[in-house]
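With one protein chain held back, the other chains of the complex are shown just where they sit.
This part shows chain A:
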């Protein structure tokens, strides 16, 4: 028996965990999640393991032995280097920069999440790049762990949300942009948006969700660091693919210098 049964000041001391008392696939506290592995596997983002009991091996996804697993549950080949597979038996603690972590269960469902927020998932789920740039979609049945800046709130559509607070959405509630037209149209609106003069609330642009499903929001507007979702194939019709479709509008490529006399966004606003 261990002599370190009751550290701290008696009953008020900190809780001591050992492999028997650590929760299986549940939170230890709001910032730490414990995964139980019984000769199984989990996918996790590189460097998010903080401690483990037992015999667990961490292998990069490029490891030859894992080829089959990657083929069935990992569909973003181009960002595979950010992910590792934990394999073995024991209990493993996951955490991410003291952000709130939570686990979610999918039952034959789908959920799209901002790439930087996803921490780990069971291989029974398939991870795919979303068509929406910067997001990943999980499909299937299983558990995944996500980090957020502050606790996560679940909302039912129809709802409009702030872009920085959006963590993800489940069951296809049609994500789209929404602009407050009173602020963004007309000469004054354009000037306001460009210069910030005349009062912008910073909330003229939102994401809108309608339809059946769930929207996940974090309770702060500081974004988590972006992680790469991998490049998409450069094909016409692929958002972010970098190839304009045939018969495009000849739109100015982003970043091109604005010629004198051109008003850019304002010009388009007036239909010039």
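Annotations
Please note the rule applied: contacts are C-beta pairs under 8 Å (C-beta built on N, C-alpha and C of every residue); 3 or more make two chains touch, one makes a residue touch a chain; residues count from 1.
The rule we apply is simple: contacts and distances are computed from a predicted model.
When the listed names "1,2-phenylacetyl-CoA epoxidase subunit B", "Tripartite tricarboxylate transporter TctB family protein", "AIM24 family protein" or "Isoquinoline 1-oxidoreductase alpha subunit" are checked against UniProt, the chain not shown comes out as "AIM24 family protein". Of the candidate positions A:29, A:89, A:174 or A:219, contact with the unshown chain belongs to A:29. Within the full complex, the residue among A:24, A:98 or A:238 touching the omitted chain is A:98. For chain A, the residues touching the absent chain in the complete assembly are 2-4, 7-9, 13-19, 28-29, 31-32, 44-47, 49-53, 56-63, 81, 84, 93, 95-98, 101.
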